[in-house]
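Dropping the structure in here first, questions after.
The other protein chains are all here in position, but one chain of the complex has been omitted.
Moving on to subunit A:
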């Protein structure tokens, strides 16, 4: 059996190499795109935080008045309320942003228990008006220590004097392993609000917890109804739905990713099928000889599938390894406001059925010939 496979593979190196290359491309694409896809979906479906987000109804880039925070806090069914603003922080290159947010400190930390900060750091931050809390990976990148005076540039906000370079003190360093948590930075809204030149008393979003027993839909309707005719109408939804909407800004990435992956698969399949077709005639002759010698058709069929499986499998191993290496050594940066991309084990599992499908589809033609072949016609 192995000899049959070896014979077929070595008969035409070009075809074999072509097949491995096609399958490598397929799985490289699959590995990369699958990872992106999973990361996107994970960040949305991954945590059921129970948090609710209120944003401007028109779109999530429009601001809301900060007074909404207090009004919403008084709404029945609402617990801690915080707020957030996009700061657009960077240190050196504007292209290398990290997610920095002016927030209301105490309720924010209550709302996001995944922000793991030591009590001393927490206390210090809540005390320091110009203090920032820095996620560990960002602190490591910038080489910041607690107590350092640091400058963070804003892409968006000038201060009263026109300068967009904001000075802070690092009050504490925390770890946040949630999908959107890496490399974040938190500052105090009140200090930020007073210092900025325009946009005073506005926020980008409000975030709150529900009181026990409260229903998202019900609370959301009451809030949104109240502001419906206010000039700053709101949209209130669970954090998951909000994140999905947020990601949808980027042109429904998941769908694009899926389409790309499907296109990659189809292309690889066409190349594979074509490569198989190239050698169908020679293959038929070999099969005819083997049938004459007393080999069973099932054996030949198995060899045909095994051969394709082997080539596609080799390609899969190469492709997925390269994808993995790429993601590990050269993290994909989809912009600082998208979740981190990690290589997921699920990608490998998902690759398995794809591998089988590709192999079976690509071996369809030789397979058919093992069963239909007439010995004498093939030997002519």
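A few notes on this one:
Note that contacts are C-beta pairs under 8 Å (C-beta built on N, C-alpha and C of every residue); 3 or more make two chains touch, one makes a residue touch a chain; residues count from 1.
We take it that contacts and distances are computed from a predicted model.
Between the names "Transketolase subunit A", "Cytochrome aa3 subunit 2", "Spore coat protein JB" or "Putative ABC transport system ATP-binding protein", the one given in UniProt for the chain missing from this structure view is "Putative ABC transport system ATP-binding protein". Taking the complete complex into account, A:289 is the one of A:289, A:328 or A:352 that touches the chain left out. Across A:106, A:151, A:165 or A:379, the residue that sits in touch with the chain not pictured is A:379. Within the entire complex, the positions of subunit A that touch the omitted partner chain are 3-4, 6-7, 10-11, 285-286, 288-297, 374-376, 379.
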